[in-house]
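Handing you this structure, nothing more for now.
Shown here: the complex without one of its protein chains, the others still in place.
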Amino acid sequence: MKVMNMVNAINDALDLMLTADPGVVVYGEDVGVEGGVFRVTEGLQLKHGVQRVFDSPLAESGIAGTALGMAVAGMKPVIEMQFDGFVYPAMNQILSHIARFRNRTRGKFSAPLVIRIPYGGGINALEHHSESPEAYFGHTPGLKVVIPSTPYDAKGLLIAAIEDPDPVIYLEPKRIYRAIKQEVPEEKYSIPLGKAKVLNSGEQLTLIAYGAMIREAQKAIAMAKQNGFSVELIDLRSIWPIDRDTVRESVRKTGRVLIVTEAPQSYGPAAELMAVINEEAFLNLEAPPTRLTGFDTVIPLPLGEKHYLITPQRIYHEIDKLIRY
Amino acid sequence: MKVMNMVNAINDALDLMLTADPGVVVYGEDVGVEGGVFRVTEGLQLKHGVQRVFDSPLAESGIAGTALGMAVAGMKPVIEMQFDGFVYPAMNQILSHIARFRNRTRGKFSAPLVIRIPYGGGINALEHHSESPEAYFGHTPGLKVVIPSTPYDAKGLLIAAIEDPDPVIYLEPKRIYRAIKQEVPEEKYSIPLGKAKVLNSGEQLTLIAYGAMIREAQKAIAMAKQNGFSVELIDLRSIWPIDRDTVRESVRKTGRVLIVTEAPQSYGPAAELMAVINEEAFLNLEAPPTRLTGFDTVIPLPLGEKHYLITPQRIYHEIDKLIRY
Amino acid sequence: MFNQDSLDKHRALDNRMFQLLSEDGKPLEKGWKPSLSNEEIVQAYKDLLFERTADLMAVSYQRQGRMFTYPPNLGQEAIHIATGMVIKEEDWLVPAFRELGAWLAKGVSLREIFLYFKGNEEGSHFTQANRMLPVSVPIASQLVHAAGLGYAMNYNSEKAAVFAFVGDGGTSEGDFHEALNFAAVWNVPVIFVVQNNQFAISVPMSMQTKSVNIAVKGLAYNVPSVLVDGNDLFAMHEVLSFARAQAMEGKGPFLIEARTFRMGAHTTSDDPTRYRTREEEEHWAAKDPLKRLKSFIEANNLFDLSQEDELVAEYKKQIDSSFEAAEQHPEYKLDDVFAYMYSDMPDELKRQKNIYENYLNQSGGAK
Partner (left out) sequence: MFNQDSLDKHRALDNRMFQLLSEDGKPLEKGWKPSLSNEEIVQAYKDLLFERTADLMAVSYQRQGRMFTYPPNLGQEAIHIATGMVIKEEDWLVPAFRELGAWLAKGVSLREIFLYFKGNEEGSHFTQANRMLPVSVPIASQLVHAAGLGYAMNYNSEKAAVFAFVGDGGTSEGDFHEALNFAAVWNVPVIFVVQNNQFAISVPMSMQTKSVNIAVKGLAYNVPSVLVDGNDLFAMHEVLSFARAQAMEGKGPFLIEARTFRMGAHTTSDDPTRYRTREEEEHWAAKDPLKRLKSFIEANNLFDLSQEDELVAEYKKQIDSSFEAAEQHPEYKLDDVFAYMYSDMPDELKRQKNIYENYLNQSGGAK
């Protein structure tokens, strides 16, 4: 075991997979010499060579589309979109091709590739550097969408994503890239895609979150505990598919649910979770399923972010309201 | 009054607005000489000239991005994406710029433009010609998203969209382009954006739909009526913002709700409506809010569409189940 | 044979088109001899005739309501047949959607093509064809896939090329640019073929670009580029062969503008009289690639053309039986909607499918 933060853990997963599978290549803007603007790919080019870890021209549609070509030819590209807001030029390739190649060809070809995207707010960044685009991908049939919340999960989920025979969008909560340190096994291990994780078991309320919101939720739950509330925390981990079993079981038990996500509210991730809960546990509900989300606004520039970002206090406030409902 | 189908009504709205406002221009692929592949812009170039109604190069990002430039300069571009599946190359321009220009410049500039997109399945088309992308836009702060279901609404909503000071995504349910004929006033009139319409008032269940699903819903409601069920039908018309008042009032009255949309299920439009209902009328619910939607699959090619498209029978089945719940 | 010297002489900027046969099938240069054997020429003619026959029949099946849509190849066949002659088993074919003869050469069956245009994804499974991507509907988006395939060729040290197609309209898309650029920077063996058939649906070249031709666009990426008469099978064959040979020598991508004309409609739902003149159509009818090759064959007595009717009759039978095979394809099942989305069907899809099947059971199978 080795103490790692999320950047280390992802780097380690990439390193292991580059070593294990000669088909794996890692590329994108500045991922080579520079090692990525977040240093996630640091050292990999030196170790694995410029054919396998390299800088691409500055063109996201090209990055995604060439990855599809490589994947069809039997390679395993792991590409990086430098920031969340820069995946949009690649939407056509992702939505129209990557998500569909297997279905279009009735299984003859597929697109086993991984798109890594640092995402989310809270890092005092320029516009387009703080987006939460997971619902766009969750709404796109043919993709799997994964978000880790800890170094341990980051490594295991990324290895699973690279080994997966289908395309995976792997969103990295950049705000906690270096915030959490954890013992992480040095060997290769994988965590099945599509499974949520109960991080805290509790009786009175189910709190569902993922990514950087897990840390905020944990702080809120600590406050709740001090006030005698028992809250169950589900780390969703997989945006698509949603682990209905884990959600159902928890909500049937607690009867109350709070969903916390940073993305804009309307047509956002929390709405889908509310729908799932209505479908799976309606009769067990003792209070309306509730969402605490970003506003239907652009996420503000740094000086305004404080108005937008979700704090433990706000989460606690909703927990309190719901349990007293 | 004149009998018009939806194609006529949209053409008429464009014609009237080209006449009324010298800043209006209409462009896109094949909209000029050809009059659009659906003939929606037929005759407009001849009448208003090639400076105002014209073919653009085949590049959707360019079409959307130039429209933003024109709008910033005070013009009123009304652009066409030839089919739903071809708006994806323009996503970066729409999500990163068109939706945000006002906010980014604190109101100095704005992007009063309209993006017309024929959308939805049921026309026996090639891949990428039958998509329902409304949730992608509904989830994007800064846009208004509108879908008409009748010639009358099509005209009034399009005029309102063109007159609106903000960017509007105007989705045209191509499947019913010529299916419904209606008396439509010849003069200019507008229908406020953001307001749903109760098409059928009823007591036992609220059915929410829009676009081409309205016609299917109406058939199902006719069947339900024969069986003595009283169903209220809401034509949502505006995907963002959602008319919460109309939805709330109806669901508080009926206690039961069925949402019918053609888009894929997960993170789709119906999920947001379910969330809204949970927020607005939870205590009035007598049965779980229910959605009948497309699958989380690519919409099949024509021979498979019958498995995917939602029929009045299926809608009726859900109505029946819910009312007997 | 087209060689480096010819390339230098046909600088795209000078707008000189590489062409070997005149419109009436005569060599433009005295004493010119084809680099193809007589058998190859006759075979090419037969293939062209086959493509044309199949294409016309496809249009008529569609008219009969037996196929939902179809994009005619009429007039562009020489490009496809020449590609078929040059492309190797180990090469990738990256189609747009109007290269029928090349698909057939790659081993796609007519049955599959018909099945696809009847509206069944199964038609893109290409059971017998190796290394051919499915039709790409979003214009130009396939070109970046080609650059990625090219990277894989280099990465795996395979001696093979990628032939990637796009139309004149497609050159306006950002992906055209990104693909050419990636291919050049990565120095990958991709031969980009632009079928410049003068129109993108109703939009003429002049509204698509202001460049003197399309080949010139290769200069932006330092990619060798030639403007070729796409209705001249010999010219196309020579340039494609040269481009492939260059790629095999590690010289990277190549851009070919194949000047041609779509003699038919854009698709069976299109009416070209709305946007082009009879004169234009007649002008190009005179350049018909089939007629041109036929004149050459006739003049050089390569083939007894009196056998042609018989041949065509034979082709028609074959085509009809392919179509019937497509019509007899098993019914599109509900399973087919779900089964291919992921390698293993996720529980969520099983759930959605189950719900629907339960409904079908309850409703006695009524949709």
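Letters are used for the chains, namely A, B and C, taken in the order the chains are written, and counting of residues starts over at 1 for each.
Basically, contacts are C-beta pairs under 8 Å (C-beta built on N, C-alpha and C of every residue); 3 or more make two chains touch, one makes a residue touch a chain.
Quick caveat, the model's predicted, so the values are computed rather than measured.
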Interface partners of the hidden chain - shown chains only, full complex considered: A, B, C
Selected residue (touches chain absent from view) among B:42, B:166, B:249 or B:320: B:166
Sole residue of C:2, C:221, C:296 or C:338 that reaches the chain not shown, by the stated touch rule: C:221
Among C:84, C:150 or C:174, the residue in touch with the chain that has been omitted: C:174
Sites on chain C contacted by the missing partner chain, in the whole complex: 13, 172-178, 181, 184-185, 187, 207-212, 216-217, 219-223
Missing-partner contacts on chain A, residue numbers: 29-30, 32-35, 37, 55-62, 85-86, 88-89, 124-129, 265-266, 295-298, 300-308, 311, 313-314, 317
Absent-chain interface as seen on chain B, which is shown: 25, 51, 56-57, 59, 61-62, 64-75, 77, 89, 92-93, 96-97, 101-110, 141-142, 144, 165-166, 194, 240-242, 244
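We adopt the following convention: only the chains that are shown with their structure count from here on.
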From chain B, the most remote chain by mean C-alpha position: C
Separation of chain A from chain B, taking each centre as the mean of its C-alpha atoms, in whole Å: 31
Chain A and chain C, separation of their C-alpha mean positions in angstrom: 40
Interface hub residues of chain A, defined as touching at least two other chains: 61, 89, 92, 96, 103-104, 141-142, 240-242
Touching two or more other chains - residues of chain C: 121, 138, 141, 174-175, 336, 341, 348
